[in-house]
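Only a single protein chain was left out; the remaining protein chains are all shown in position.
Naming follows writing order (A, B and C), and every chain is counted from residue 1.
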């Protein structure tokens, strides 16, 4: 028995999109209200307030109506001007990628790049800022998903704040799965979305914007306005008494509303603990199986995605193909420089359940064995269960 | 981290109800049509035709609007008269239980009872019928769920047919998960439902009725009529041009429609193979873990539920409690005589996926260890994965 | 353009089933939990508590897992013994029908029957009881749906209580759409369900049972036990610490939970007002159109269904056929003695919206005209809108 390519898999354990929570899936099917209907406008305001609570913001966050790459591009387009010097901090493919957007809006770009299995060193950031006092904007990716590594953004944020720079944070695949909030890291623009750890489908951006970021964007004549790329257009849109610049994605808002209720209802600390334990069970199993994680150190490994270093001689694409065909389980590949070198096993939102780590490890081990690598599946699963039990 | 009792579990791996297929869950939410609306009457007829196709019947099956215990009680009430002598064949709690209903309608009851970890022997049935030529009705449970054992109903059916008796078959938890159809076993009344291997919620009975069973029921003045317990009332209800005796369960019919589409679309043989492989992976793991299955022999073990014999000294209720609290996984207990002696792990419909056997074994092993029994979880999972791989 | 018979209609304005509230439809698709799972047992208890609140009961109601005809049959089977004398009060087809069930359980039946467009007179009930002091059980249908008439059950209940008899009330199509509760009418068994004014699909019975009814049923050796027809089996099933006699209809319970939340959340008084105003707008329009309602007096006309007397020479079946084909609107016919004489336009749950009365009247008028009866559709709709406006 093999799962056909065009048949639905059993478990989607990817770095996102993951399947949404069942309650969110049903929430998507709520009645579609007219965007000018007072009932919808009141609803929209309430959802923004829930997002504000979840993001622990003192100001209203902005919802943009495209998945978080829209938010990242819009942040670059709105905040960065040719007068700015941008310091882009990169520890992986996504962090590095933001530099290209930054460069589109200012020719003045400096970068601090670490190995792609490492995290950024706050001290190195401090030194870079001393060396480049002209830096006005700093950008950083919190969880560089293609590496499965976490950067210390709260520390970095403090340093950037001391320097006086504006900070753009990509927290797309970390927010909701671990302790991170815009104001914890003094972010000026903090981009995340419902489609990773909140367990909703892709289609929206949630952005935390500082007062001074609003001011800088307003002062930027080139900041997108009357555009899909605009953040400014949406400044007041949260209010039930203001019109929307264009029709918001009503169904996605319905889904986000449920996702936020679930997150706040379960308790953020409990949600984070669930992600952390699943990741711990994954890592314990990976190592006991005779493999290694991609991140250089356990301390920088993501709680929402475990990147597994692929042994020499194993074709990573074939490995995932075999995992899916034999067990109906879907993993993610690397991206760019990490493509082929690692497999990513996501544990986000509804898939952040320790028992799924066990299933993932069994599938990983079985497929590796099928491809000729002797993984000790038995030891891997046992170590994984032991990690779960240690927390029971 | 422990899953709270009143929080939803991650995986419901019970002997039913299991969670429904996602498509069925959404199907339940289709528009509720008026039962006299021609669109609903046409729909109802089509669903019955799909059920007929799935059950491989040459006549129209009957849908009753209560879960299959309704069908079983209605079968006894409708078919059995005080003039009948009933031979009740029992290899477990459910088979034995039918005798009580039989007795309600006829004082003449003989029984053939085997050990509750064994299956009925067709030869013994033949001998019993020779010894009791007065037997007119034979009743048998195909899959005695509280034991996880399968009876050879196709062979038994042949013997009963030769004898000339009416055969009542309870195939509630086997149909849809293995090769079994009313006419394969010459059943006169064959009761099953959507809530086990078809992956729909409990609330309906599907019954295959032979022509001579219809005749016998019509001739029985005590057969329920104008009653919830009636089968006769529903004889023509499948037809779009006939009224319903009372309002059918519209939402359950909507769900059944999707469940039948899924079953016929995936291909019954493929569905059975999925159940069989999951069961095989379960049994391989159970044994490698140092445990045993409850059924006396592999050959009689159910492909839809694996009953695991609980080691001496282990409190079975505590075991399931621990499995749920630690891993969010739900199993079933035994029933009656088997209560406390075995744990049942279901693999029915959407849960009949081999990778779930791996998860179930890890959870079972982890919880046993927590209770002081040294289960070799590692070996169990490895054997389970190997069983899956042997079929890849 | 004509709506095809097998295509879904636009508006189902029947006397039930009506389409469910959208939120209920989505609720039906919640995860199906195992009935022995503590999360399900806790959920079930909570739903029963919500039902208790909605029914304003001082004791726990019973949920039976079949549509309300199950509840009515079970009530007769459980409460009535051959030693009882039953007084069946009938003002229509449904009330009359209960007599047949009563007769099944006791040979001693007396009846008080009014014209089928009239309501029962409490004074006549009192006289009947004086004349028949041997009466121990009284049965009455609150809203005789095939007539669209309401009986004064609170007054009748008081009289029966003074007499000392047990009272069985069928409030299936009135509860939730007007002020009526089991203890308001001193009912001993009060049967209703989610599938009419609560806006959920058919498949469950909600029953209010008095303490003395429990006692009488327990003392009745013939009361169904270990049966689909049993009420007794379910006495303690509401409690999270008690098992279910058989698997409850999980999806229907999920739907009922939402329906009760909607009812209690909107506020029962508001829900009743919505039903009452829709009925008022219907009746005003019917009369202005040159037609008449079936009930003899406005005061006894149902707030949940308007029965329209069909003019001489009009074929009622053809009329409904034309209403559906031209406008996509579905009405109900009469039943038994009222079949062909009236058309029923339901306004229950989600269809109890005054604007639907306008749509119904336009469709009714248009189709009548098409069949040759000169209905004044314009005047009908204007009167209907005026009735709505009088309450704005």
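Observations
Here is the rule we use: a residue touches a chain if its C-beta (ideal position, glycine included) is under 8 Å from a C-beta of that chain, and two chains touch if they have at least 3 such contacts.
Because the structure is a prediction, the values reported are computed rather than measured.
Check A:39, A:124, A:215 or A:264 against the missing chain and you find that the one touching it is A:39. Counting over the whole complex, chain C has residues 1-2, 10-11, 22, 25, 29, 273-274, 277, 325-329, 353-356, 358-359, 362-363, 365-366, 369-370, 377-379, 381-382, 384-385, 388-389, 391-392 touching the chain that is not drawn.
Mapped onto chain B, the interface with the missing chain covers residues 22-23, 26-27, 29-31. Where chain A meets the missing chain, the touching residues are 5-9, 12, 14, 16-20, 25-26, 28-39, 42-43, 65-67, 69-70, 73-74, 100-101, 195, 201-203, 226-229, 246-252, 255, 324, 330, 332-333.
Methods note: only the chains that are shown with their structure count from here on.
Counting the residue numbers used at the interface between chain B and chain C, over half appear in both copies, so the two copies meet with largely the same residues.
With angles rounded to a multiple of 5, the C-alpha fit of chain A against chain C returns 180 degrees of rotation. Ranked by the number of C-beta pairs in contact, the top chain pair here is B-C. Per-chain Cα centroids separate chain A from chain B by 44 Å.
Chain centres here are Cα averages; for chain B and chain C they lie 35 Å apart.
Each of residues 22, 29 in chain A touches at least two other chains.
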